[in-house]
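Every protein chain except one is present and positioned as in the full complex.
Here is chain A:
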């Protein structure tokens, strides 16, 4: 394609937008609204997943050993646990440390001193295992239980399952909402381009008679769709950028009791992913929406 043709298509694309101001504005508005909601949703999902990841590291399993087991075998068990991919860290807690922790947490000074050098928890040395993926907890527990020298594995299925199912629920809801929003956006692009084709019906007919290639006829409409897509993604990105910190401050302030122990993702961190995602989505919707519409409409006109 010649540079002059690209220039011509761009000019016509902008002209189309100007001619169909109302429909173009509606399309830009819809894409902007969709991507704005998408952005808000992304904030929620990304931050939630970030929180889940943080929380997951605090969920773990505790591994106790058979009575009279030697340190060598305990080390061997530790090494075997470390080989698992879902394991984030393995910390050895000695029987002495366990007794110290217990005394500190549950006994008063006098009572604690009355035990002298005795350690009633002398068989309570353990490994504290943290996971990097809480959904793998069940399989890890099964694996550890089968290891030689392991007496008991303590874990909480409830926490693991809650995280797992909540994660899945957020994924399904966000997927469904995004699909609905984008279907609406594509429908509006379709209407805008169809209007544009109707307005330029005569011009297109003349183009065809003169010998314009289909690609030449389509190009301005595709340019129109892409411009609508770009505008529709830049506007919400700008809004979201200014909103994000305020939103986080607001949520942290209002729901202080819930969110005090959690941290949110930094502004730059979240926009590093959100900007390309929104631009790709906006341009993609604009491009495919207009490409499919113009293709179908030109075929219909030919069939007359």
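The rule we apply is simple: a residue touches a chain if its C-beta (ideal position, glycine included) is under 8 Å from a C-beta of that chain, and two chains touch if they have at least 3 such contacts; residues count from 1.
Heads up, the rule we're going with is that contacts and distances are computed from a predicted model.
Engineer: Given that one chain of this complex has been left out, which of "Cell division ATP-binding protein FtsE", "SRPBCC family protein", "Anti-sigma factor antagonist" or "FecCD family ABC transporter permease" is its protein name according to UniProt?
Structural biologist: UniProt lists the chain that is not shown as "Cell division ATP-binding protein FtsE".
Engineer: Among A:82, A:213 or A:272, which one touches the chain that has been omitted from the display?
Structural biologist: Of the candidates A:82, A:213 or A:272, A:213 is in touch with the missing chain.
Engineer: Which of A:72, A:104, A:117 or A:202 touches the chain that is not shown?
Structural biologist: A:202
Engineer: For review purposes, identify every residue of chain A that touches the missing chain, sorted by number.
Structural biologist: For chain A, the residues touching the absent chain are 1-2, 4-5, 8, 202-203, 205-214, 216.
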